[in-house]
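Heads up, one of the protein chains got dropped from this complex, but the rest are sitting where they should.
Order as written gives the chain letters A and B; numbering starts at 1 within each chain.
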Amino acid sequence: MSANRSIRVTAGILITIALVALVGPWISPHDYVTTNFDNPLAPPSLGDMHLFGTDDLGRDLFVRTMLGIRISLLVAIVASFVSLVIGVAYGAIAGFVGGRVDAAMMRFVDTLYALPFIFFVILLMVAFERNFLLIFVAIGAINWLDMARIVRGQTLSLREREFVEAARLTGVSTLRIVFRHIAPNLIGIVIVYVTLTIPQAILVESFLSYLGLGVQEPQTSLGALVEAGVTLMERASWSLLIPATLLALILMCFNFLGDGLRDQFDARNLS
Amino acid sequence: MLRYTLLRILGAIPTLLLVIALAFLMVHAAPGGPFSSERVLPEHVEKEIERRYHLDEPLPKQFLRYVSGLLQGDLGPSYSYRDYDVDELIADTFPVSLKLGALAMALALLLGVSAGTVAALRQGAWLDKFVMGFSMTGISIPVFVVAPVLVLFLAVKLQWLPAGWTSEVGLKRLFLPVVTLALPQIAYIARLTRASMIDVLNRDFIRTARAQGLGTATVVRVHALKPAMLPVLSYMGPAIAAVLTGSVVVEEVFGIPGLGQQFVRGASNRDYTLVLGIVVSYATLIISLNLIVDILYGVIDPRVRYR
Partner (left out) sequence: MSLLDVQGLTIRYGSDTVVDGVDLYIDRGESVGLVGESGSGKSQSALAILGLLPRQAEVSGSILFDEQQLLGASEQELDTFRARRIGMVFQDPMQALNPYLRIGAQLRQILLSHGRADKAAVDASVLEMLAKVGLPDPERQYRAYPHELSGGMRQRVMLASALIVEPDLLIADEPTTALDVTVQAQILDLLEDIRDDTALLLITHDLGIVAGHCEHMIVLDKGHLVEQGQTTTLFAAPAHPHTRTLLDAAPRVDRGDVPTSATGSTILSVSGASVEYRDLTAVRDVSFAVREGETVAVVGESGSGKSSVVRAMLGLVPLSAGRVVYAGESLEGPVERRLKSQRRDLQLVFQDPVSALNPQMRVRSIVAEPLLVHESSMTAAARLERVTAILEKVGLSERFLERFPHQLSGGQAQRVAIARALILEPKVLVCDEAVAALDGSVRRQVLELLRAVQADTGLSIIFISHDLAVVRSISHRVLVMYLGKLVEAADSGTLFTSPRHPYTQALLDSVPVPDPVVVAKRAPLRGEVPSPVNPPPGCVFHPRCPKAEAKCNSTAPDLRDVAGSSVACHFPN
């Protein structure tokens, strides 16, 4: 598949999923909290509008899954934004200032790379009770390292490029150099890496939810739904397979999208 | 090379200390001590307990005590398993996890590197497309999805393999957990190998080697393999961390009495000394393996030794 087509297809799927997740619960006659002990573990059917069946408490799984997608996407996007802000600022400062400051800042990043982060996050989640805000911060804090490295490398090489020197020489201000000469050349690669950070963030969030450390009942996320599905899988395989498939599909689309964007970005830079 | 190795080893020590300090601080900053959630204790009992665990000392002193204990392999008493020391608990559960992780990494390297190399050499052919399709799927499906789905089909539905950790020792009970743990790593390493192999095969010195009439097999083996392995080597650090993370899930799903399961239990029991001990052990493991990777990097790439 050409880079361009894979971008369009995956972006199309993601937008569709997001739209259905937004609108679906609103159209459905069910909500995500109401239990119905007369109808637990109903298989998917069109008749009573339990499109994805019901869980062991008789709650509608379609609405719950859509809610899970919303939350997973929300957490991932906000967390990616956190990592974007930290990573770009950190990387750009290190790369632009250079010299000893850069060496020290990157040494720190190298050190953080060696940490078993996820265990710290688990520790954090246990110690400070499950706090929704903390999830964002924790995931963002894990993912900014890659972004910082990439932005720093790019900034460093841009700073040395001759067009920046030419600008310095004519008297272009530092501010204008940063915004006119460096930033526009960073945007492409930053977009690519944000796209690749989102699935990582989804993964961490669902991992935490799976361990029961993420969002709290009756709220839910894809990871939490998979976890619930696992306990029910022998009696109601759909309760595992549907959220698991959607989670994998979303992750795959983001990965393909990021790859496609990167290919296109590389191609443009080579020409 | 010796200088490079020594510098690397020296460089790892502050990292390790920093990690220990961070974990230590985090545990001590956690609201609610280890016993607070249970019942309100009479003041003198609480004092007694605090003294027993040296909680009444200033933090720096506690930290020094902890580090000097560490150096003697003493991780302190467990809060929740009253009669056990943390090192005993870790020693009990670590070997299983290690075996699992090592097998998974070995499998991932073997399959990932071969699949990636073959795909690179057949770039654009159906075999390449198959490997790439597989690895994109592998990267995108989390361990905690793969594990139950495999159990559902291979163990519950088809009954080919045991669903849990049977008492029967051997490959049969290891198979599913190891494969589950290895799958995403196989996928990632295959992609990485393919990309870097293609990159290397396009370098000028490969054209030189081809012009020398060495034959494709020799060109790949003698000239391309080493440089193509560098990105894979760099990925070993994150891969080890990912396998450790994955082992938490895999041990839960398959009911394996390993360190990952111990960690989750410890965390939900608020057994801070245990959790702290496990984080420190994980960190030591990751940092030492990273150190080995770094040194290997110097062996493969003669230019980094001088930096």
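We take it that contacts are C-beta pairs under 8 Å (C-beta built on N, C-alpha and C of every residue); 3 or more make two chains touch, one makes a residue touch a chain.
Everything quoted here is computed from the prediction, not taken from an experiment.
Remark: the omitted chain is touched by one listed residue; of B:Ala29, B:Val45 or B:Ile300 this is B:Ile300.
Touching the chain that is not shown, out of A:Asn36, A:Thr111 or A:Asn185: A:Asn185 (per the contact rule at the top). Checked against the full complex, the candidates B:Pro42, B:Pro60 or B:Gly213 give a single residue touching the omitted chain, namely B:Gly213.
If you put the missing chain back, the residues of chain A touching it would be 161-163, 165-174, 180-181, 184-185, 269, 271. On the side of chain B, touch with the chain left out of the figure occurs at residues 203-205, 207-216, 218, 222-223, 226-227, 300-303.
Note that in this section only the chains that are shown with their structure count from here on.
Taking the mean of the C-alpha atoms as each chain's centre, chain A and chain B sit 22 Å apart.
Put simply, chain A touches chain B in their complex at residues 111, 113-120, 122-124, 126-128, 199, 203, 206-207, 210-211, 223, 226-227, 229-230, 233-234, 237, 240-241, 244, 247-248, 251-252, 255-256.
Chain B makes touch with chain A in their complex at residues 14-15, 18-19, 22-23, 26-27, 29-31, 136-137, 139-142, 144-145, 148-149, 151-152, 156, 237-238, 241, 244-245, 248-249, 252-253, 263-264, 267-268, 270, 275, 278-279, 282-283, 286-287, 290.
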